[in-house]
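Below: one structure, written as structure tokens.
Every protein chain but one is kept in place in this view of the complex.
Naming follows writing order (A, B and C), and every chain is counted from residue 1.
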Amino acid sequence: MNIINIRDLKVFYRTHKGKLRAIDGVKFSLNKGESVGMVGESGCGKTTLALSILKLLPPRGYIEDGNIFYKGEDLVQKSEREMRKIRGNEISIVFQGAMNSLNPVKTIGEQISEGLLLHTNMSKVEAFDKAKESLISVGISPDKLIEYPHEFSGGMKQRVMIASALVCDPQLLIADEPVTALDVMVQAQILELLNRLKQEKKLSLLLITHDLSVVAETCDKIVVVYGGKILEYANIEDSLLHPYSKELFRSFPNINGPRILSKGILGTPPNLINPSRGCRFEPRCNQSLKICVKEEPRLIEVCDQHFVACHRLKTSGA
Amino acid sequence: MVKIEIKNLKVWFPVRTSFLKSLYSKKHQYSHAVDGVSFKIKEEEIFCLAGESGCGKTTLAKAMIRLIKPTSGTVRYSGVDLLSIGKNEFRSYRRKLQIIYQDPYSSLNPKKNVFNTIAEPLKVHNFIKNFSEGKDIITQILEEVELTPAESFFGKYPHELSGGQRQRVSIASSLVLNPDFIVADEPVSMLDSSVRTEVLYMMLRLKKKRKLTYLFITHDLSLAWLISDRIAIMYLGKIVEMGPTDEVVSNPQHPYTKALISVIPRPTSGVKHKKIILKGNPPDSMNIPAGCRFHPRCFEAKDICKRAEPSIVKFNKNHYVACHLLSQKRKP
Amino acid sequence: MREYLIKRIIIIILLIWTIVTVNFVLFRMIPGDPVRLLFFDPRITAEAQKKLASNFGLDKPLYGQYFIYLSNLVKGDWGKSFLYREPVLGIVTKRLFNTLILLVPAVLLAVIIGNLLGVIAAWKRGTKIDTSILSFVLICWSLPAFWLGIVLIIVFINIFPISGMTSVGSEYLSIFQQIKDVLYHMILPLVTESIVLVGEYTLIMRGTLSEVLTEDYITTAKSKGFGDFYILRNHAVPNAMLPMITLIAINFGLIVGGAIQVETVFSWPGVGRLMYDSIMTRDYPVLQGTFLVVAIAVVLVNFMADILYPYFDPRVKLK
Partner (left out) sequence: MKFRIRLNIKGIIGLTIILVEVFFACFPSLIVFHNPHEMNYSAIFLGPSREHLLGTDEVGRDIFSLLIFGTRASLMVGFIAVGISTTVGSIVGLLSGYYKGIISEVLMRFTDLFLAIPRLPLMLVLVALVGQSIWNIIIVIGLLLWSQVARIVRSQTLSIREKSFIERGKAFGYSDFRIIIFHILPNVLPLVFANAILLMGSAIYYEVTVSFLGLGDPTHISWGMSLHYAFESSAILYRAYWYIIPPGVAIVITVLAFTLIGNALDESFNPKLRER
């Protein structure tokens, strides 16, 4: 059963130069208990997607078209009031900037328990007890509940963020670059924590990152996003097939593999205000065909549960 | 040939104690950012300094090119003691020792266009008399960093460039003075992954062409592994392990190095390797633990580690390690 | 905390000492014969003047005069007014009370209304409500206090008393009657002072709150499912109030500036009016005294803000 099912989602931003097509027809679903990693370069629309699921887009952004089904209900149609019941309660999010994501003048305990007070009928005392539990589960001593965030290190803040996101036992956790600004060792600690909580709580996870290796270590499935489109969707064990995914994969050093430095993907990311008619990746692709300029490839299933949007694969597959 | 050699380099920063305390106690507190480091970098070598943030790697590198004043120790560049010469004498070495910064958004003056950014050091060092004279040099250097057509970049301001392009401009302005020793302080950590390899690739190409020596600073061991000849792992102002990159990565001896290598994320799933995740807080250079600096977080710590600080010893050819366990293993 | 306090107190003592010194130097810079101006009242006998001169150490060199000046200040001997022939300190303290009666409620009113308007404007940023609040507030901000006072007098001349603190020649049957009379006289000056101050507070509140509203923790709160009003009240405003505490104190000079004008226009017998009168009559000892009192008051208010601040901001509590 899928918990999130996104159909032909289009999310645009109003800018001075015109409509910026941040997400341009995205289709994918996330099954219950599954963890999906979404990778792509900055500006590819992955954060926008996370924000649109919770309908927390900035004022300039809006959902132009499409549906986001959560347990069969379309979130796009829901009112702000209805969305508030879902946010933090059924779908939670952890942001990148853990440094500033906590309110400096409220205690950790207040900030973890406030979600409970809103979404459940718990009394303050009960909520505080639950917050304590939640803090312990992320590996922080419960006597820190009465402390303020400024006394915490970056890694600890991110743990608190995870605790407060999970305190209402949501069905789905969206983690937007949860380890990006953190040190290597702390990064490993947080990823381990996410992996553990995922199993303990049977959580569905949507992990958004630019780092392919983070996805490889935490997720069951991988989604490669480029220029507001999904180029590939695969099980994590499968080897990636799209030329872009391959290049991306190559640009991450693998200390188990050969010591070769790739040249990188030459060229610049696509213009999302006036996108080309063909494949978005075509200008930077070293394997492009004539058809790539004219026609946009559709996402097709090349083998079981492995979708790729590339003309080359369609022709070779057929 | 040794390009640059440091011996027992220390950089201590005085810690601002409270106003009152400074009245009644004369004792100054210091943050031991770099606490006695020695190594040599050979000509045309890529030497990598790796470690967690706050371990002192950037401070050390900046002290080596006299951007920060070291507390004690020596820095020899091509045989000259850089720290003992006067300001004016040092000026002629200034252009030989350059640095590339991490953040391409703050390393360029937002009010200067590309041309002026690159021309200014030329003019200050009397390579050119006025800005218009530098046109050929600047065109050439921009082409070298793959910003073509060069003329189209002359009038651009930093905010009109992408992160990768800014970093290229930054590299161009460092290279225009024909330096031979470059400190690269996490030059790609703020760039997108695909741009990252592009810039690294270019840096290696420039190294070959211009016969540069790099001191590469990174917290990302996989990057270090990818490009460097030798590597030094730093922890709390000291080097804990140093040696040829291949050997250190494939056969780490210090527990800290072992842990760091084990947590490197691999882009391939499947082969699950065992991770050594260190507990405890990241190091704080103001409260350096007694004994081995690493012992509070070490998973193999013994009694001796709490008492005595290990010195760095040869493990085998060119591979040095500072750990008690190693010498204990060897004794019997 | 104790250390913080001691440090603040040391700074405050240094500040007051500097102000006192500045005061001493200033009044000896007067063109002509400063000493004569300050200490020799043309209206008293030569013998008395001589006595005065030795009292103030005028026969001694400058540094000697300075120490005598300091010790006199500490002893409470601030000189004698030319006009009232009374000790300056007594006059100033009496007037200070009157000033406080007017200023405390005026500032409170301005802070409350200003913050309220600021919060509304920031919350509705970019809407018509914001624009109208902003226009109103900018006009308030540009109004010279004295002129606003005069305009209010012209408009309300027949409705409210326009001058003084009490009705002339009135005898009160009870204390309540007296309070009522004072309150009645207070209306126009109070309104004037409040209007002049409200602009500053609104602008500051609007500015800081709009910045706070872009912080990450506001987005976090939204992602937890809270409504706008909850977030505003529980997350944004408490953070935006912090800089307000310091800013009100830093801008205390503004309050004082307003008070001088308002008291002058409405003949309110406070320190401000005293300052005006002393300028008009060239009553230098009084001018010197009032300036000293006002400057020290500003310093003390800043000190209080520094002391109070840690109670509101957990980030500085430990220092």
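FYI, a contact is a pair of C-beta atoms (placed from the backbone, for glycine too) under 8 Å apart; a residue touches a chain by one contact, two chains touch by 3 or more.
Model, not experiment: these values are computed from the prediction.
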item	value
Shown chains touched by the chain that is not drawn here	B, C
Option from B:12, B:47, B:77 or B:101 whose C-beta touches the chain left out	B:101
Touch with the omitted chain, as defined above, among C:67, C:97 or C:147	C:147
Residue touching the undisplayed chain, where the options are C:190, C:205, C:244 or C:294	C:294
Missing-chain contacts mapped onto subunit B	62, 65, 67, 91, 94-95, 97-99, 101-103, 106-113, 120-121, 124-125, 157, 170, 173-174, 177
Hidden partner interface residues of subunit C, rising order	15, 18-19, 22, 26-27, 29-31, 125-126, 138-139, 141-147, 150-151, 153-154, 157, 162, 210-211, 213-214, 250, 252-253, 256-257, 260-261, 264-265, 275-276, 279-280, 282, 287-288, 290-291, 294-295, 298-299, 302
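What we mean here is this: only the chains that are shown with their structure count from here on.
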item	value
Most distant chain from subunit B, judged by the mean position of its C-alpha atoms	C
Whole-Å gap between the CA centroids of subunit B and subunit C	55
Cα-centroid distance, subunit A relative to subunit B, in whole angstrom	32
List of subunit A residues in touch with subunit C within their complex	54, 56, 83-89, 92-93, 95, 97, 99-107, 114-115, 118-119, 148, 150, 161, 164
Touching residues on subunit C, where the partner in the complex is subunit A	215-217, 219-227, 230, 234-235, 238-239, 242, 312-315
Residues on subunit A engaged by subunit B in the complex (per definition of touch)	41-42, 153, 155, 183-189, 191-192, 210-214, 216-217, 236-237, 247-257, 259, 261-266, 268
